Structure formats: structure tokens, C-alpha cells
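A single structure is presented below for examination.
With one protein chain withheld, the remaining protein chains of the complex are depicted in position.
After this line comes chain A, so read on.
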Amino acid sequence: MKKQLEMVVEKVNEIALDTIEMTLSNVHAAKTAQPGQFLHLQVEGHALRRPISIADIDRENNFLTVLFKKLGDGTKRLAMYRPGMTIDALGPSGNGFSYEPSMKTVLLIGGGIGIPPLYNLGKQLKNKGIKVIAVLGYQSKEHVFYEEKFNELGETIVVTNDGSYGSRGFVTNVLDQVADFDYYFSCGPVPMLKAVTKALHGHQGYISLEERMGCGIGACFACVIPTDTEGGYRKICKDGPVFAVNEVIL
């Protein structure tokens, strides 16, 4: 039987403007988590849990790292949790990224708080000997995080919307600078994913979607995405959040 997990807060750091990196410990979660999965965290005093994607997995120390942005009351409250406190979590939930050892070069394209789930994926890809190229988009300089970490995985191109750091514009503006790759993995806001899938039409890839969730386990139908125009759908929390690009309609 599945059950709620009690996760202990180990570390909390503000690593960029309004961007919190939180390390949580739990044996079950750390042993089973896959890149692209999420934790559904119960923030005290809130009616709905917050789905937060897993940025890094440390199976040796039983740590999971999550990154989130302080956007509303729930995430602001979550940012106030301190080491030693516990958080009730469901998960690791959903289907994460899948990759084949036969992949040679993989392009990671992340936008804003969609970047974190690509980090552990990139680490695993690199460990398998797969070449990693990353394109990371942020609003502006003060929002940039994990640039060094991605640099360690492979060539990393940073873009900011206002041009205050790296290239100016959107992630799609620099895709023509990227060398050949055989698969791409992308996570970010829906407008970015739309632009990315359009720009990379013909390439095989996987996208990870974000949506407001209710139950987070597939029962309430809050977070669905159409698969066709005939009423077909997938549940983002349970079937996703990662989908093959041609599996869903953005």
C-alpha cells in the first residue's frame, strides 16, 4: 500500500531571486525517486498540496532536493520551513523521464522553475556516457541558478528574457547554435514548450508539464491534457508529468 511520507527538512537556501532550494530526507523517497517525478507536499494551513518536481537525488544519504519559486502564499510558507522540521509528502509521484543507453547526444531545454527536473536527468545521462547540451532560460540575471551545475554536465547556453545575462531573448532563439542531438527533454511554461516543440518539429523529445493539481494521484481530473481533438486525455499527475512530444496537445 502507498502511504504519506514524513520528510525531514535538511537544508533550505535561497539560491536566486525568490528561488528556494530545499533538501529533504526520506529513505523510501530517495531510494525510489526517478528524474522528472514530483513530490506532492502538504504545506501547513493549506487545503491543496503543492506539486514540486525533484531536482536532485542522493541515494547514498537518502536526500532529495527540490527547487521552487515563492509565487504565492503556499510556496512562501514552504520557504519558511527550517532544518529539522517535517513535511508530509505524497510520492515520488508520476512518470519521470525515460532514456535509452543508445542515445548519443541529448539536449536539455529548461525555462525558469522548469529547469530543476532536468538537472538530475542530466547527471544520469552523463553517467551513462550520453553527451549533454543544456539551454537554460531565465527572466533576468537575478533569477539565474544552477548554471555551474549544468556546466559540469556539458555545454550550457544561458538566455535571459531581458538580456541582463547570457543571450537576450527566449530559449528558442539559440537553438540554431546547438550542435546535432538525437533527443531533447524540455520543461518550462506552456508557451515555451509550444515554441520549443514547434522549433524542434521532427525531433524526438519529451516534455514535462506543470499544472494546478487537486489530489495529485489521478482521481480528481483537475490536471488533464488533451491527446487529440476527440476527447482523449492524459492525467498530468499520474500519466505524466513527462510525455513524449506527440503524445499530448499543448
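Here is the rule we use: a residue touches a chain if its C-beta (ideal position, glycine included) is under 8 Å from a C-beta of that chain, and two chains touch if they have at least 3 such contacts; residues count from 1.
Operating definition for what follows: contacts and distances are computed from a predicted model.
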Undisplayed chain, where the name is taken from the UniProt record, one of "Leucine-binding protein domain-containing protein", "Thiamine biosynthesis protein ThiS", "Dihydroorotate dehydrogenase" or "ABC transporter permease"
"Dihydroorotate dehydrogenase"
Of the residues listed, A:83, A:163 or A:226, which one is in contact with the missing chain?
A:226
Given the full complex, what residues of chain A touch the hidden partner chain?
1-4, 42, 46-49, 74, 90, 211-226, 231, 233, 238
